[in-house]
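Presented below is the structure to which this report refers.
For this depiction, one protein chain was excluded, whereas all remaining protein chains were kept in their positions.
For reference, chains read A and B in written order, and residue numbers begin at 1 within each chain.
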Amino acid sequence: MSLVVKSSLLNKVDGSAEVEIGRTKLVASVSGPIEPRSRQELPNSASLEIIVRPAVGVSTTREKLIEDKLRSLLQNVIIRHKYPRQLIQIVIQFLVTEDTNNYSITESQKQKLTSIELNAAINACYFALVDANIALYYSFSSVCICANSSIEEDNLKVNPDMKDLAVSRSHHVISYGITHSSSYNVLLIESQGDFSEDEFLKLLDASGDLCKSLHDEQRSHIESKIKKEFIWKQ
Amino acid sequence: MSRLELYSPEGLRVDGRRWNELRRFDCRINTHPQSADGSSYVEQGNTKVICMVSGPKEPSNKSQQNSSGAVIEFNVSIASFSTTNRKKRSKNEKRTIELNTTLERTFEQSIIRKLYPRTTISVNLHVLAQDGGLLAALTNASTLALIDAGISMYDYISGISAGLHDISPLLDLNTLEESGMSFLTIGVVGNSEKLSLLLLEDKIPLDNLEDLLAIAIAGSHRIRDLMDQEVRRHANLRASKLVK
């Protein structure tokens, strides 16, 4: 899996991570817990402010959609009652996406890219949240899969690029919450295209394994990060 | 469009002035004694500006209070009939906001703010007609109105614009000249050579900057003297009433 992560790259925020998945490159930052504006304040849990900014132009409904999906996922992952009357501010800035420097892309292809970007944003959020030391119920990871004809093990393409999406019959973003690197539960499913129930169940199995292997990568990244940061330990 | 001759070989400009002549500068202070603490009216050629100052007063918003000195607010409104094309200008246009912040930061340094802690001084400027040198006229009108309001200041701030035509600097441009050459606007403190305001938006060669600043400073000292005359005239008028 081609996942390149650099975390703690920004100093002014509490946590940050730069993630590259395929061609997509983005930075996520987390500030929190910080003081909210009075209308954001919730009496017994932390409020989340999620801002998604596109690589090109100003944010549109597409970015709002990603914000919304992220919010629904993160709300259940962050231990929000630990930070009452506080704000956790998450900014996702896309730097390179499939459609930058591409002049032959159509509007419908652009729509499909939302999945790739959502997947990248979820994974980047994880590293940024861990970097910011925000309490989480469990780890989470996400995969983007597209299937060509029928969903079979060997027909799946993980982390598709735009060309793969264009020829695929269906594409899915699936993220899992992972506790003790074994048991897992589904956090988010975003599916588009044409597929049967049977195929979908197979897909869920396949993506579970992928998310677990991604989680191993996450762990090894965090391990090396901790090694680097605990400089006072021999 | 045929190119207009902005500066003839004989040394005359479109409106018949020489290179270092100001336009007619006419100013009045205490024009609206009933409706503001201090007021002024300035005409610089055909640019006409009314200024009204109210304060020092209690701030409307507690969060704006500053215990170390007065908070200064500027509010420039440009009438839609001030130019030939009657464009409706919104208050939140970037250019207007820039004008406001520029004026605020200029006068923050020349008003003795520490004398008025926990108060607001608000300056409202109304542009009635525009014919070049807008920022300069706004600066001059604000200075006069603040003096009229009796607010302590270190010194006058006088504004003027100057442009560069080929290599000859021209003082106090009108709209026609402004659109044909690059120009700068300065705000000078009193009779010194210190600039509190300097704004240039178009290209000029670095080596001509010095000449341009020199005539601009001379021009602004002249403006300062004219404003000083008006302030003294008005003060004498008041003093004569007191004696009776």
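Rule of thumb we're sticking to: a contact is a pair of C-beta atoms (placed from the backbone, for glycine too) under 8 Å apart; a residue touches a chain by one contact, two chains touch by 3 or more.
Following the convention adopted for this analysis, contacts and distances are computed from a predicted model.
For the chain that is left out, the UniProt protein name among "Translation initiation factor eIF2B subunit epsilon", "mRNA splicing protein", "Exosome complex component RRP45" or "Histone-fold-containing protein" is "Exosome complex component RRP45". Touching the chain that is not shown, out of A:I79, A:L95, A:V167 or A:I189: A:L95 (per the contact rule at the top). Within the complete assembly, B:R105 is the residue of B:R18, B:K57 or B:R105 that touches the hidden chain. In the complete complex, the residue from A:S38, A:T60, A:S104 or A:S182 that touches the missing chain is A:S104.
Residues of chain A that touch the chain left out of view are 10-13, 16, 27, 29, 31, 34-35, 37, 49, 51, 53, 55-58, 89, 91, 93, 95-96, 100-104.
Panel shows chain B; residues 94-95, 97-98, 100-110, 112, 154-155, 184, 187, 189-190, 192-207, 209-210, 213, 217 of it touch the chain omitted from the view.
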